[in-house]
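Pasting in a structure now, in structure tokens, and then I'll have a few things to ask.
What follows is chain A.
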Amino acid sequence: MDITNLTFLFYGYSAGWIIITLFVLMLVARGRKIDGELARLKALVEDRER
Partner candidate 1 sequence: MREKATYLLALLAAVVMIGNLHTIFTQLPDEAMQGAVYRIIFVHVPAAINADIFFTIALVTAILFLATKKFIYDSVTVACVEVGAMLTLFNLVTGSIWGRNQWGIWWAWDLRMTGQLMCFLLYMGYLLVRPAISEPTQRATMSSIVAIFAYADIPLVLMAIRLPNVRTQHPGPVLETGGMAPAFRGPFAIGILAMFLISAALVLVRLHQETAQREIDSLRREVHAR
Partner candidate 2 sequence: MSGLQAAWAIARKDLRTELRTKESINAAASFALVILVLFSFAFDLGREELYAISGGLLWLVYSFAGALIVNRGFAREVPNDCLDVLLASPAPAWSLFVGKAVSAFFLLMIVEAISLPVFGLFYNIRWMQNFPQLLVVILLATWGITVVGTAFSAVTVNVRLRELMLPVLLYPVLIPLLIGAMGTTTALFAGESLAGDNASSLRLLVGFDAIYTALAVYLIEYVLIV
């Protein structure tokens, strides 16, 4: 087996999974922000109602 080709196979698959992981991390970060904001606003609304 040609070792260079194996190296590039590794590069290819790692790059692919890194892209997906980064996208997931982006989603998680945005999700956290949204959850925090939602909790804050809900508390605010309840506060005002009392």
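The candidates were selected such that all candidates are chains of the complex that A comes from, given by their letters.
Just so we're on the same page, contacts are C-beta pairs under 8 Å (C-beta built on N, C-alpha and C of every residue); 3 or more make two chains touch, one makes a residue touch a chain; residues count from 1.
No experiment lies behind these values; they were computed from the predicted model shown.
**Student:** Which numbered candidate touches chain A here in the complex: 1 or 2?
**Tutor:** By the stated definition of touch, the match is candidate 1.
**Student:** Name, in rising order, each residue of chain A that touches candidate 1 in their complex.
**Tutor:** It comes out as residues 1-2, 4-6, 8-9, 11-13, 15-16, 19-20, 23-24, 27, 30-31, 34-35, 37-38, 41-42, 44-45, 48.
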